[in-house]
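The complex appears here minus one protein chain, its other protein chains still in place.
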Amino acid sequence: MPGNTFGTIFKVTTWGESHGKALGAIIDGCPSGIKLDEKDIQTELDKRKPSSSKMSTKRKESDKVEILSGVFEGKTTGMPISMIVWNKNAKSKDYSDLKNVFRPGHADFSYYLKYGIRDYRGGGRSSGRETVSRVMAGAIAKKILAKHKCKIIISKVETGDLKPNDSCGGLVEIIVKNPPQGLGEPAFDKLDADLAKAIMSIGAIKGFEIGAGFRVAGMLGSENNDEFEMKNKHIRTKTNNSGGILGGISTGEDIIIRFAIKPPASISKLQKTVTIKGKETTIKIKGRHDTCIVPRVIPVAESMIAITLVDHLLRQS
Amino acid sequence: MPGNTFGTIFKVTTWGESHGKALGAIIDGCPSGIKLDEKDIQTELDKRKPSSSKMSTKRKESDKVEILSGVFEGKTTGMPISMIVWNKNAKSKDYSDLKNVFRPGHADFSYYLKYGIRDYRGGGRSSGRETVSRVMAGAIAKKILAKHKCKIIISKVETGDLKPNDSCGGLVEIIVKNPPQGLGEPAFDKLDADLAKAIMSIGAIKGFEIGAGFRVAGMLGSENNDEFEMKNKHIRTKTNNSGGILGGISTGEDIIIRFAIKPPASISKLQKTVTIKGKETTIKIKGRHDTCIVPRVIPVAESMIAITLVDHLLRQS
Amino acid sequence: MPGNTFGTIFKVTTWGESHGKALGAIIDGCPSGIKLDEKDIQTELDKRKPSSSKMSTKRKESDKVEILSGVFEGKTTGMPISMIVWNKNAKSKDYSDLKNVFRPGHADFSYYLKYGIRDYRGGGRSSGRETVSRVMAGAIAKKILAKHKCKIIISKVETGDLKPNDSCGGLVEIIVKNPPQGLGEPAFDKLDADLAKAIMSIGAIKGFEIGAGFRVAGMLGSENNDEFEMKNKHIRTKTNNSGGILGGISTGEDIIIRFAIKPPASISKLQKTVTIKGKETTIKIKGRHDTCIVPRVIPVAESMIAITLVDHLLRQS
Partner (left out) sequence: MPGNTFGTIFKVTTWGESHGKALGAIIDGCPSGIKLDEKDIQTELDKRKPSSSKMSTKRKESDKVEILSGVFEGKTTGMPISMIVWNKNAKSKDYSDLKNVFRPGHADFSYYLKYGIRDYRGGGRSSGRETVSRVMAGAIAKKILAKHKCKIIISKVETGDLKPNDSCGGLVEIIVKNPPQGLGEPAFDKLDADLAKAIMSIGAIKGFEIGAGFRVAGMLGSENNDEFEMKNKHIRTKTNNSGGILGGISTGEDIIIRFAIKPPASISKLQKTVTIKGKETTIKIKGRHDTCIVPRVIPVAESMIAITLVDHLLRQS
């Protein structure tokens, strides 16, 4: 039944609920000797914060990280790195009237099915708050990638139109520049397979592509194959339909990832639903919710990509 | 560096190369007492065979499965089930002139980068032959799903236009009817995340969607949310944009999966490439190759879906 | 490089150093619906505290546990349970003069070899303080065993003679009464193999036995075999040389475990050693140390046994 750990060597375990005392991440397997302080992590966490724009929740999340272990005199020791963020602005009262009603598009129903218990306070563990832990871990992964001159950049962001009382989704393209070569394993732990899992494990994401993605369905082999050429004495491809991965292993070309984010499920529009006891009813969801989470998902996706790459980098060495 | 095992409880390990002696799969964690004989597996393997159509390779693969362990008096014993298929029609000579040239779109280059060694015979382990092992394991997973009245069906297949000397890709939609409820784990081992990894680990697949997939990017929350209703005393959703999974856990609604398959990389058209020594050259790939692998990928994808569902089913119990 | 997780389904991850901010444990995979509050854990933690006897360290460890996640309205939710104990009485100054000297019998040298860095404050992660995390996790495992009417008892404790300025070791026998039947897996995850790993992973333990243990070396088959008989309509064994485990699987008979604990390495007697720079020197270890840790190891060993049994119990179901 466990499922809160990601990675094989750079092993990230996360814990915490939206309205619990705190959220945290443990990294077991981080190499020793890496310079690390709380500022490195805080910078990334701040990117995930609700902005002052209309799209974001009014919940104020100060989200100050504290490192509890694994760092001594400013460097990682090779021991597990435990990080924590205390929940400060949780208003569980907001949720008490949702206690017995399943919210459409939320995990309420499936969690109740599975666990026979329901933490109705803001979605409990299924809340987007859980991604705080991912960003903390991702911050460390990014530091390791930076040492290899590898960088993750956002190359495209598209969002839908905002409507009063409703929410909208979006599409994001992320590119990994200068990825280490040779990452990924046959047959199941292909780099693209692990990236797909990493991205699809983020709550609101419903589609994933690598390189030419769904366009390959309509392409000919002669269009899709990336021909090899020599460039500055290195073997390179002329095009990059493969998205930097051949046979599940990185070639060194840019890794190109696209994914689709669904509109947030919490909307204040009237929706039909049922109660825990199986009575049909309607619901209008009040509370402080994002109307579009695209900007806030981006640092989470970057984090998951960074964690996946570092895990494979350490498997490799 | 290992990566040839999939699953946590229903653990599938595969081995073998395209032109090696044999290919095999071990399932460790299959429950005892399940009726099983070689015919159950052969039926599924036969679906993966090259057909007599023009699209398929001329390599004749008889692919007769032999069960070597884990079954006694017609029933599984709970011990590891080892299955083997001998390679009979491998013609390695066909590949000797490819020995020093990287084939565009193939894993030759990335494997050489990673391992410093190259099994040039038909792609070695990166070949589609590897999926023989997946289908053997999937056959057992399907038997277990059938006991739960759960079925995997193909609901859509689209392929590109065939051209002389070239190859084409395609799109497939698969639906899991009557899936067990409550499968999937927070936060990383969500059912959709594990399905994404399962599907994306198949060599030629470049895109994955669940439910409404990439369409969610343009939807409003009020359009995308699946409202709940009562039907025959059960809680059901009116629509199924979520594709049967909420918060990473199956609701019991149909699980809807779509994926895109790239055109096979081996084409007899002239392509630019480089040699192992870094000299630019051209290549025309001879040999017996599929021009479209869509029909042959389908049983593999079904197998990976079945293995993923059974693994989560056993994690659940 | 990670190694701070134990278990497959009931997965315990621990973190924290002797003189860091805090120590913690995460349990991922604990079933939902189990009554749990901090008192359950505190009771076990208190058993691990230094006693007022002469054998114990003078370091006062209040060790108050706080549950940070995974429990809602007094019951486990199936989500990761995060527990923390803050380090309050750490006096790192005590250790500053040990900074450049390897203490005989300690992990100083091997950690320095491996990580190229050294947390000299009280042994860092290699300290006995780390076992606080194990006892927290063990407390929950014991609650689950209690529901199965299974109990862990101490049946024998032997300690050496205390000498001024020196330390002594000891021997412990622990019996699991009424263990669930059928726990353990072939071939590598045998219950006795996993118990051996569990016990031997406790810092000071150098030997492990199950059932008749080392005595089997001198026994005949006819003496060692436990004959079967019927008792109250159940199949039982007349003797229990096997220690309740046959072929790696529990039979339901008492599980009998013995292990040897070495004398604590920190002694105030003069010892020969070398510095980090490779100069020979002598050392007298001051500070607040236990002269015999046998009583304090017992709750740790019980915890590891309980965790192992619960993990196999959940693998079983």
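Letters A, B and C name the chains as they come in the text, with residue numbers starting at 1 for each one.
Keep in mind that, in the parts below, contacts are C-beta pairs under 8 Å (C-beta built on N, C-alpha and C of every residue); 3 or more make two chains touch, one makes a residue touch a chain.
Predicted, not measured: the structure shown is a model, and the values here were computed from it.
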Check the options C:24, C:78, C:170 or C:299 and report the residue that touches the missing chain. C:170
Sole residue of C:68, C:261 or C:310 that reaches the chain not shown, by the stated touch rule: C:261
Taking the full complex into account, what residues of subunit C touch the chain not shown? 1-6, 14, 102, 104-107, 109-111, 113-114, 125-126, 130, 158, 160, 163, 166-171, 181-182, 184-190, 192-201, 203, 206-230, 233, 235, 237-238, 241-243, 245-252, 260-267, 269, 271-274, 278-280, 315-316
Of the residues in subunit A, which ones touch the absent chain? 9, 79, 186, 315, 317
Going by the touch rule given at the top, which residues of subunit B touch the chain that is not shown? 1-5, 9-11, 13-17, 20-24, 26, 28-29, 31-33, 66, 68-70, 72, 75, 77-82, 84, 114-117, 119, 121, 124-125, 314
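The working rule: only the chains that are shown with their structure count from here on.
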Specify the angle of rotation obtained when superposing subunit B on subunit C by their C-alpha atoms, rounded to a multiple of 5 degrees. 180
Separation of subunit A from subunit C, taking each centre as the mean of its C-alpha atoms, in whole Å: 36
Which integer distance in Å separates the CA centroid of subunit B from that of subunit C? 43
Multi-partner residues of subunit B (at least 2 other chains): 186, 315
